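Shown here: the complex without one of its protein chains, the others still in place.
Labels for the chains are A and B, by order of writing; each one numbers its residues from 1.
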Amino acid sequence: MTAVTAPTSVPGVRARGFARRNPTLVLGIVLLVLIVLVALAAPWLAPAPGDAGTATHPFNVLTDPSSAHPFGTDLVGRDLLTRVMYGARISLRIVVEVLLIAGVVGIPLGLIAGYFRGRVDQVIMRITDVFLAFPALLLSLAIAFVLTPSVQNMTIAIAVTWWPWYTRLVRGEAASIATRPYIESCRVLGVSHARILARHILPNSITPVLVQMSMDAGGILLTAASISFLGLGAQDPTPEWGLIVSQGAQYFATQWWFVTFAGLAILFTAIAFNLIGDGIREMLDPRRVVSR
Amino acid sequence: MLEVRDLVVRYGPVVAVDGVTLGVPAGPAGLGLVGESGSGKTTIGRAIVRLTEPASGEVTVDGLNAFNAKRGDLKAYRKSVQIVFQDPDSTLDPRMRVGPAITEALRAHAVVERSAWPDRVTELLTAVGLQAEHADRLPHQLSGGQRQRVAIARALAVEPRLIVLDEPTSALDVTVQARVLELIAGLREERSLAYLLISHNLAVVEHLCEQVAVLYLGQVVEQGEAARVLTRPVHPYTRALRTAVPELSETLPAPATKRAEPPNPADPPPGCRFHPRCPLAVDRCRSERPLPREVGGRLVACHRAEDSLAETRG
Partner (left out) sequence: MLEVRDLGVWFGDRQVVGVDALDLDKGQTVGIVGETGSGKSMTAYAIAGLAPGMGARVEGSVKLDGRELIGLSDGALRDIRGRRIAMIFQAPISSLNPVFRVGDVFLRALRLHGASKANARERAAEAMRSVALSPDLLHRYPHQLSGGQAQRVAIAMAVALRAEVLIADEPTSALDVTVQAEILDVLEKLQAEESLAMLFISHDLAVVSGICDTVAIMYDGEVVERGPVSETLHHPSHPYTRELLAAVPRLTTPEAPDA
């Protein structure tokens, strides 16, 4: 009788090994993938795509969850399953856009501040400090209030409060890398500052930022939902989750489904992001003992 | 070719380099800068490649001034001096492959046209004892000795007049060190290289340099032919340094300095900086800084140089 040993090079086995070692990350990824799929497939999967827009059904107002409307209907008769599914598209888009804008603004500023130091560093960091001094939610609310409330303006408002964190993070990394011998050898060679920043400093300082972004995604989602809940973000008929929760709040005691499903959607999406963020952090922890 | 005149470099209150004058002729030539920690030898090297700005003094290569150069001249100066650092682990960008790293040097000074870059990279790699395939490797896939070779290739790429080698082999194992030193000696002959070798290891300097300058707390204490200075030192500090070097023998080197508080670079002793630890110190040494003068066929900055020389002849 021969013993059968599983070959370790089979992709399925390696994947299972990865899953066993990083359960948090895998769980988060699985959840997020589900949500993304729902968001992408919404126009085809949703029972009533028109309900995500301006359609109203006065005779179907506030009906219980049923086979026709698994999540029930809202105060103007729109199918809530549809609205929640479309809400995924909006939420995901907000998170991506905020991270993009905050990154595009914050990272270069941090690189420049950390690499050049001196006066440039002082100026950039003072500006950053000013923004950091405001509580994020308050500042976003203030900006959203000044601009006309909409998803677009809300995204900008959140991004404006978010970029300084990345500047500060990148600046620290960039400053430490700028003194390394391989950067000094570039300067002695006469390589231009632009090239040093782009080809050397940026790639070597980006990792902590990417990790931080994965951890911020959940927070951005909640901030957006909060702002919309307060009426300063998405406006009806946009099916943003926070807005739906706000609309359904007063009906909570009697028409519980109105608030609940949108709320759960926020919950699970935030959890998915947080699990991914935690998982990446765990994976990169140098002190982790990898058991064989 | 390289001329350093009365160089003074300050780091805040500390005078790291206090009036150093030295020179390196056109290649093949080697000047060794010998000293312990706090001697200022690394600072001098960094000043020559413009990584540190001096408080006063002059650094010129073939007449090109390092610090007062106009726009166009600055580029030319950078092309004429390069540096190789000590730590093989941080001397190369961990995310850049060897080929692109060397190409970056070629690109910075348009040494040859674009189409010739790959060939030039291969030529440089072979010149430092590596193979063309190494161009595709990342630094962590190379050994310490190989990384230092790449660093040397990068420095050679711009065809400099002078290379500053800052303890290029101190962080390498002794067997690897021997091979890299062999490489440097070989390149010196093949390319008529001129270099400034900074090292705390007297034997290494003796093998690779014709001239040597011994530094103590930012000042040159002895300067001259390496063979002469290192095997028959005159200045009491150089003598102490020489006797302290452990040899492959069954006896330990006898400590040759008086026990004293280690020198504080921020508050150096008055007069001759070595006087608290010098077995030959007299009153004059405590108040008057000795200037270099010719004794025993080399320059020595010591009031009692003649007596010290007589002692060695013993």
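Keep this in mind: a residue touches a chain if its C-beta (ideal position, glycine included) is under 8 Å from a C-beta of that chain, and two chains touch if they have at least 3 such contacts.
Everything quoted here is computed from the prediction, not taken from an experiment.
Visitor: Which candidate, B:Arg120, B:Arg137, B:His200 or B:Arg289, sits in contact with the chain we can't see?
Guide: Residue touching the chain left out of view: B:His200.
Visitor: Quick one: which of B:Val245, B:Ala266 or B:Val282 touches the chain that's been left out?
Guide: Counting the whole complex, the residue in contact with the absent chain is B:Val245.
Visitor: If I consider the whole complex, including the chain that's not displayed, which of B:Val8, B:Val111, B:Ala127 or B:Ala178 touches that chain?
Guide: That would be B:Ala178, which touches the missing chain.
Visitor: Under the stated touch rule, tell me which residues of chain B contact the chain that is not displayed.
Guide: On the side of chain B, residues 36-37, 173-178, 181, 200-204, 206-207, 227, 230-232, 240-257, 259, 262, 312-314 touch the unshown chain.
Heads up, the rule we're going with is that only the chains that are shown with their structure count from here on.
Visitor: Where the CA atoms of chain A average out and where those of chain B average out, how many Å apart are those spots?
Guide: Here the centre of chain B sits 52 Å away from the centre of chain A.
Visitor: List the residues on chain B that touch chain A in their complex, please.
Guide: These residues of chain B touch chain A: 49-51, 75, 78-79, 81-83, 85-87, 90-96, 104-105, 108-109, 151, 154-155, 158.
Visitor: Quick check: in the complex, which residue numbers of chain A touch chain B?
Guide: Per the touch definition, chain A meets chain B at residues 180-182, 184-192, 195, 199-200, 203-204.
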